[in-house]
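Missing here is one protein chain; the remaining ones are kept as they sit in the complex.
Showing chain A:
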């Protein structure tokens, strides 16, 4: 495999793990816009243990999960008292605080960042993505998953049905933070360098977009969303110059055509995002779509019956 594709598979896997982390919170109806903060905690935990303590991978990666999950757990109690847009702002502020602390911390390298001695090759992030997906599919198939979805739909009625709404939300938020931390740990070792500028606000927005536009109703959504938003910009990288060439030659422009500016990729991505919000506001993958794909024959039988 070429270096280019190894790079793509690595970042795709890390993004999927990250998306699953945010998905678990979103599945209970809590929008988490602090993704970059949690990923930063995981990345710096792994980087620091590896660089300063000389810890091996099998310590640093689990540590990145545990540390982030614990911080997520502690943070969940005050933050989940907030609702709606205030919760979104609260989680966003959390990420900014994390970045602020890291940038002012000498032990973590401040703005310079930390080099990470241990390098992991692409199979490790891929394994991480598979495990994260299996965990989420498993949880969502259990009674806990049923309760998570119920809390998302109507917390008052869930409470009256005997569901401990707060416990469910805190548990899912903390577990999600753990997965976001894992994505950070994988990132630190895959790129062998962490710097705080990576974990910026647009990263938090992107990962939330993976989940919301992929679809938060089923665990397929984050996978599809992360894949879409990782692969489409890459595809545009080679497609855009060809597109410009075609447009130019159609217009009759002669001679050499300079490739379009890089930023056009993001313009197109923005347009795609807006279109998806308009035409598929519940995400690319909805529960109904999954049902239809998994029971094609039953579906058509029911339709025939209705038509008869």
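Rule of thumb we're sticking to: a contact is a pair of C-beta atoms (placed from the backbone, for glycine too) under 8 Å apart; a residue touches a chain by one contact, two chains touch by 3 or more; residues count from 1.
FYI, contacts and distances are computed from a predicted model.
Student: Since a chain is absent, check the UniProt entry for it and pick the matching name: "ATP-binding cassette domain-containing protein", "Stage II sporulation protein M", "Dipeptidase" or "Cytochrome bc1 complex Rieske iron-sulfur subunit".
Tutor: "ATP-binding cassette domain-containing protein"
Student: Looking at A:161, A:239, A:253 or A:271, which makes contact with the chain not pictured?
Tutor: A:161
Student: Touching the left-out chain: which of A:126, A:144, A:201 or A:248?
Tutor: Missing-chain contact among the listed residues: A:144.
Student: Out of A:121, A:242 or A:291, which is the one that touches the chain we can't see?
Tutor: A:291
Student: Tell me where the left-out chain touches chain A, residue by residue.
Tutor: Considering the whole complex, chain A reaches the absent chain at 138-139, 141-147, 149-150, 152-154, 156-165, 217, 287-288, 291, 295, 298, 302.
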